[in-house]
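Every protein chain but one is kept in place in this view of the complex.
Chain naming follows the written order as A and B, and within any one chain the residues start at number 1.
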Amino acid sequence: MNANPLTRSDPRWLRALLIALTVLFLGLFLILPLATVFLEALRKGVGAYFASFRDPAARSAIRLTLLTAGIAVPCNLAFGLVASWAIAKFEFKGKSMLITLIDLPFAVSPVISGLIYVLMFGAQGWFGPWLAAHHVHIIFAVPGIVLATIFVTFPFVARELIPLMQEQDTDEEYAAISLGASGWQTFWRVTLPNVKWALLYGVVLCNARAMGEFGAVSVVSGHIRGLTNTMPLHVEILYNEYNFVAAFAVASLLALLALATLIAKTALESRIRTGAQAVEPLEMETIA
Amino acid sequence: MSIEARNISKTFGDFHALRNVTLKVNDGELVALLGPSGSGKTTLLRIIAGLEEADADPSSAILFHGEDVSASRAGQRRVGFVFQHYALFRNMTVFDNIAFGLRVRPRRQRPTESAIRKKVEELLHLIHLRELAPRFPSQLSGGQRQRVALARALAIEPRVLLLDEPFGALDAKVRHGLRRWLRRLHDEIHVTSLLVTHDQEEALEVADRVAVMRDGRIEQEGTPEEVYHRPNSEFVMDFMGNVNLFHGRIESGKAVFGSLVLDHAGAKVPDGQGARLFVRPFDLDISRQQNGLPGMKARVTRVQLAGAQVRIELSSESGETLQVEMPHSRFRERAVAPSDDVFVTLQDSRIFLEEQTHRGEVS
Partner (left out) sequence: MRILTLKRSSILPGFGLTLGLAVFYLSLIVLIPLSGLFLKTAAMSWSGFWHTVADPRALASYRLTFGAAFVGAAVNAVFGFVVAWTLVRYRFPGRRLLDAAVDLPFALPTAVSGIALTALYSQNGWIGRLFAPYGIKTAFSPLGVAIALTFIGLPFVVRTLQPAIEDLDAGMEEAAHTLGASRFQTFRQVIFPFLLPATLTGFAMAFARALGEYGSVIFISGNMPMRTEISSLLIVAKLEQYDYAGATAIAVVMLLASFLLLLAINLTQRWFSSRLGRSAA
């Protein structure tokens, strides 16, 4: 069962012990919580489970989550494409700083990610008075939720594309240019197909985070039932009302999303790995 | 369609890749740009193609048939560029690769899809790869990929064909085959071509004219025959093939290299001027006795019989290693063996005065 040549040297008792520890640790910290979600959701039976979704507040939470992801993911996808072209195909001063800035949202706590938008657009914020005067609501309304979600999911696509595009050399693009293609044609027909799996991977991760974000959205949302609650926020509300079955029911949808994300992630990872390898020239043959 | 590059210079930071280079390729010619790495040949090619920009200089220009194209972009120059590592579009089939240049034309200039198909099929026939049209580049061998790259470049009916070490990444046998094929192709379609290579055999075999480059300058330009047999500098002679090198000096109108004394007809040279003698291995002969030709004593150290010619290594009186090449038939007449003491005589040679080594500064 041990294909790795290194493992021949690890004694059997050690192997058994480590495997047992691994299974226990991962089982305890990963599998059990996941299972709990579904078990708690079905605690009062399948009927009660499905009844949770007939609640209009739950439905609007689902709609809002889909809407938010539906805006945030394409925006960040476009950004990722644009930024990776600039970064991977050109040399310029400040490039490494740009790359660091792109990673910034990862270093910031979700609550702080929401806070900064409250500071800008909240009632006491910079633009607060101006917005109030024009009856534009950002904080405690849907636009704020979308903005905060864009912020926290912003790096995902770019982070997948940039290293891959940097690794692939630019000869194909030069060839396309020399054959008369415009920049746009080159990007669309040559560059993009070469990174399609990494692109999809980034989109999958971006989407998972966009739908599941809690901290940042919680701060900007205002928790107005039926209006400014995404699914994660709705889960919180239900839980705090001790409506456990409904809370876990909605949570189970999110958990299913997480599982789908993991499956997509695993499938795409192997595609990306084979695609990034340089294609080796094959052996010789004679000329016809 | 002639190509003319005038007064081209290019620096990358502190590195001078090209120093005021001027080159002309006549209509229908195939010229080889030959030189070691760092000589600037690829840079010059890319500048002609429009893939790089030359340093700004009012006197510099790139002319295609007299028309200045320096200001137009790579796509507008209608050059066919063949990359060293093929640069085939890996996500497209062979067919789509070749058709690419035609498909990306602006709508008004774009041929119909059936016209494109016809053209691509013609080219596939030309490169003998018709059955491989639906394959992807990863499914082809190196030689096949390079042929597709060439067909792709030819599809746009380029005014000039520029090849950047096109066979560099291939195995020796494939390389030789493709070289001959390229020459035949050129004879058929007569597109003005410029080929960059570091392999002097390739340049000599394929090109109508050769330009030898070194350190950003053209050392010598001429037919393969001129460059090989009448090199104007040590660098060119040494680069074009194996040489035996002797150090000596000029004395009273004669060039003296140890026991070898040669007439030196040339400009007046002061006595004691250092000189170097370059002799090709096949311009040396071996004999048992002195026979009137200029020569030196030497002892045979090694005889290599495997190969198209016989290679003999000798050690001269002054301890220098000599290499002699001769056909098998002549070797059988000479019948020498290791440890034999013989005379090595010169048929032909080139003498370069020591200051001449710096005389490569032609543009």
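Going forward, contacts are C-beta pairs under 8 Å (C-beta built on N, C-alpha and C of every residue); 3 or more make two chains touch, one makes a residue touch a chain.
Predicted model, so just to flag it, every value in this text is computed and none were measured.
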Can you tell me which of A:Val157, A:Cys206 or A:Ala255 touches the chain that was removed from the display? A:Ala255
It is residues of subunit A that touch the chain not shown, namely 1-7, 9-11, 15, 18-19, 21-23, 25-26, 28-34, 36-37, 40, 79, 82-83, 85-87, 89-94, 98, 101-102, 104-105, 107-112, 115-120, 122-126, 147, 150-151, 154, 170, 173-174, 177, 182-184, 186-187, 208, 211-215, 218-219, 231-233, 235-236, 239, 244, 247-248, 251, 254-255, 257-259, 261-263, 265-266
By the contact definition given up top, give the residues of subunit B that touch the hidden chain. 12, 50-53, 73-74
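Just so we're on the same page, only the chains that are shown with their structure count from here on.
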Centroid distance [mean C-alpha coordinates] between subunit B and subunit A, Å: 54
How about subunit B: which of its residues touch subunit A in the complex? 49-51, 73-76, 78-81, 83, 85, 87-92, 100-101, 104-105, 128, 137-138, 140-145, 149, 152-153, 155-156, 169-171, 173-174, 177-178, 180-181
Subunit B partner contacts - residues on subunit A that touch it in the complex: 171-172, 174-182, 185, 189-190, 193-194, 279, 281-288
